[in-house]
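The complex is shown incomplete by one protein chain, all other protein chains being positioned as in the whole.
Moving on, here comes chain A:
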Amino acid sequence: MSAPTTRTRRPDRRHEETVGLPWFVWIPAGVAFLLIVLPVLGLVQRASWSRMPELLLSDAALDALRLSLETAAVSTVLCVLFGGPLAVVLARSRMPGLRTVRSVVLLPLVLPPVVGGLALLFLVGRTGLVGRALDLWFGITVPFTTAAVVLAQTFVALPFLVVSLEGALRTAGRRYESVAATLGASPGLAFRRVTIPLVLPGLMSGAVLAFARCMGEFGATIAFAGSLQGTTRTLPLLVYLERETDVDGAVALSLLLVVVAIVVIVLGRPRGSEGLT
């Protein structure tokens, strides 16, 4: 997940091409590629194109799209604001127990999202550890609100940002920061003027991944936030519901999610970068 991106180290591609790939790489590579492409083609061929405008322009669909874009954007900002510094700590600090912290940060990536949703429910739900106090002292209940959707998305998307940014920080190394320090820059100045510009592409692709993960979030949202049009029913939740009665509608909305995903990948990927960072 941390392919090198620094321009200085990029090998000369002309020499790379002269070494052919062994045949046994092609078959599994092709299988992997088809496994991703064919299901999407299945979705496309099942779509009812004549009903598409009506299905995508319904109130329910527009509300869900708006809610998905808004919540995913807010969640991504939260991921950058809080996950960014966490990645810096993981990559740069010599704090004891760093390995443990890193493993814990990966948890949302490995856990089924619905487990994350339940965990959130038992923390900030009305009878949860923190939620009970919030309800008692401030009269705030988190579940069934848009804030709950954002919380669920941020929870599942954080590792995506942290992992890719930490990789970028490690690849970039500390040489430039050391030079800045010898030239008299304070840690704060070196961080702002050297580190951040250096890992900006990594931060961008991490943010794009986090945004995409937020757009696709389902399990934690349904378990923690519920499902109500305009408040908590994001696109994936609407797809799940539409599938009950109107498969055409579910397929149309699924294709909308595919299009959004493709746009996000194309727009957000720094040009010429390979790998995640």
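Assume a residue touches a chain if its C-beta (ideal position, glycine included) is under 8 Å from a C-beta of that chain, and two chains touch if they have at least 3 such contacts; residues count from 1.
One rule holds in what follows: contacts and distances are computed from a predicted model.
A.B. asks: Just to verify: the chain that's not displayed, which of "Ribulose bisphosphate carboxylase large chain", "histidine kinase", "Molybdate ABC transporter substrate-binding protein" or "Ion-translocating oxidoreductase complex subunit A" does UniProt list as its protein name?
C.D. replies: Result for the unshown chain: "Molybdate ABC transporter substrate-binding protein".
A.B. asks: With respect to the chain omitted from the figure, which of A:I27, A:L57 or A:L183 is a touching residue?
C.D. replies: A:I27
A.B. asks: Looking at A:G125, A:P159 or A:G216, which makes contact with the chain not pictured?
C.D. replies: Only one listed residue reaches the unshown chain, and that is A:G125.
A.B. asks: Which parts of chain A face the unshown chain closely enough to count as touching?
C.D. replies: 26-35, 38, 121-122, 125-127, 141, 143-144, 222, 225-229, 232-233, 237, 240-247
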